[in-house]
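If you scroll down you'll find the structure; I have some questions about it.
As you look at this complex, bear in mind that one protein chain is not there, while each of the others sits in place.
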Amino acid sequence: MNTLIWLPAEKIPVLIAFLCVAAALLGVFLLKRKGKSFKIRALPGASAIEEAIGRATEMGKPVFFTSGTGEIDRMATLAALSVLGEVAYKTAQYGTPLFYPNNDPVVATVAQEVVSEAASKAGHPEAYKPENVFFVTKSQFGYTAHASGLMERLKPAATLYFGTFEGESLILAETGFAQGAIQIAATDSTIQLAFFLVACDYTLIGEELFAAGGSLSGDQEVLGSIVAQDWLKAAVILLLLVGAILATFTTFNLASRL
Amino acid sequence: MRLPRRAFAFLAVFAAVTFPLLHPLNISDRVSPEAVKFKALIDSIPAGSVVMVSFDHEASTVAEVRPLATVLARHLFSRDVKIIGLSLFAEGTAIGNQVLSLVAEEYGKKYGQDWVFLGFRPQFQAAILGMGESITNVFPRDYYGKTTSELPLLKEVFNYSQIALVVSVADGDLGYAWVDYAYTRYHARVSAMLTAVMVASYMPLYASGQLSGLVNGLKGAADYERLLDKPGAAIRSMDAQSMAHAVILLLILGGNAAYWWGRKK
Partner (left out) sequence: MTRRLVFWITLSFGVFMLFQFFIPVVGGAYRKVLDWMQVIYLSSLLVGVIALGLQHLRKVSTLSSGWGYSLVTVAGLVAMPVAAFWGTGESSVFFWLFNNMQVPMQSTVFSLLAFFVASAAFRGFRARSLPAFLLLVSAAIVMLGRVPIGTKLYFDFPAWSQALLDIPSVAARRGILIGIGLGSVATSLRVILGIERGFFGRKV
């Protein structure tokens, strides 16, 4: 049988990379089953979430959450929803209002479910207010206008920007800054990191966003998979170094001079 | 009432942008290598080929993306390259159709034969992946409600295999989606015309060759206009951008001077 029909040749490297990730994940789960517990370094931005919610509670002001303009298929949005679950649990416990205007109807539906379930788990189902977690518009700057306006009116004590952001990042973060809120941001949008670093108190960079949910919940399975990610990263760095050395040797024909 | 300090910064930027728009300064500029490479890429496409132009932007960035899309459409039509337009953002639809119809009229191009506008489809991944299988399946009707399979241009073009180049005119990361799905899965040749704020995040794709061409915001559009010798809206707007950059730099210098002065005191 011709392999190419069943598995196109150009996809073999992707398959190998995928199998490596799967193997690393399997490895950590086997270790966990043997009783190993996993720890990751503290993420200051993630730890500051509780402090920010506490501050909002003391001041009697709401917490503002946004996942930007990402759709549900973005891993950053799913990671943001994991963080949202933790935030909603804490705000429900403390009785602090949580506002989450949304840019995508699917994300809004899932977010309502997440917040409602977290409120129930916290023993305060009444803390979930559907009118506070809602879809606004798909339009990027229509959403930005609404979210900024809402911030101006609510004057939140804590603003959390978790997810995929584009041009709206600085407008939102500067509006939050003007309200004097504690601002925490986490995004996989590399270009927006520069804006968040300037305007926010804490910024989680790139993959730290994916680790934030696990770091907050302390879920061993999630933490284990983050450890597996680190193993893979070490392997990638090693491959890059080997590749760079080989490329240098080839480019300058160093092998013949040895 | 005392104005907050940042209100002065806002007023300075406002003045810097509006003054050159009212009184053009006509500062000459050097063309960027990206624009030269992009023009060469379009020049390498034989007449009669088909280029897909996706208007992946919203109404908000129209001032920056319209000059980009207009200069591209002019270049393509001037070389008798056919265009399939579409939008993966609802708001880009009307703007995209307007740009293509105006430029098509300018060059005497016929709808359905030399160009078509497919309109908007939500769920960009499904749309991009779907067009890799069949364009008419994803867009059974065009923007004007005509059956796409009956349009002469789409009788020759079924999927990316018959498309010489995909150009995403984007103000966000939809260009990434074209690389992720159309380039990686269907080997379509993809390039992007971007708002300046997004360019830095696309540079790794451009450097690795996954994006075969890139035009950088208003400056890129102005360079392209210069290369085609068709001065337009982009060249006119570059003075305003120059002044805004200068004012922001002055504000940074002012901020630093105040900071050091404060420390000394």
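When the chains are written out, they are named A and B in that same order, and each has its own residue count from 1.
In the analysis below, contacts are C-beta pairs under 8 Å (C-beta built on N, C-alpha and C of every residue); 3 or more make two chains touch, one makes a residue touch a chain.
Predicted model only: the values in this text are computed from it and were never measured.
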Residue touching the undisplayed chain, where the options are A:52, A:118 or A:181: A:118
Omitted-chain contact residue, chosen from A:48, A:157, A:182 or A:211: A:211
Subunit A, residues in touch with the chain not shown (by the definition above): 5-8, 11, 14-15, 17-18, 21-22, 25, 75-76, 78-79, 81-86, 88-89, 105-106, 108-110, 113-114, 117-118, 121, 131, 134-139, 141-142, 144-145, 149, 153, 167, 170-171, 174, 188, 190, 193, 195, 197-199, 205-207, 209-211, 213, 217, 219, 221-222, 225-226, 228-229, 232-233, 236
Residues from subunit B at the interface with the omitted partner, ascending: 6, 9-10, 12-14, 17, 27-30, 32-33, 58-63, 91, 94-95, 98, 101, 121-123, 125-127, 129-130, 133, 137, 185, 196-197, 199-201, 203-204, 207, 216-217, 219, 238-239, 241-249, 251-252, 254-256, 259-260
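Here is the rule we go by: only the chains that are shown with their structure count from here on.
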Contacting residues of subunit B [partner subunit A, same complex]: 58-61, 90-91, 125, 171-173, 195, 197-198, 200-201
Subunit B contact footprint on subunit A (complex, rising order): 69, 73, 138-141, 164, 166-167, 189-191
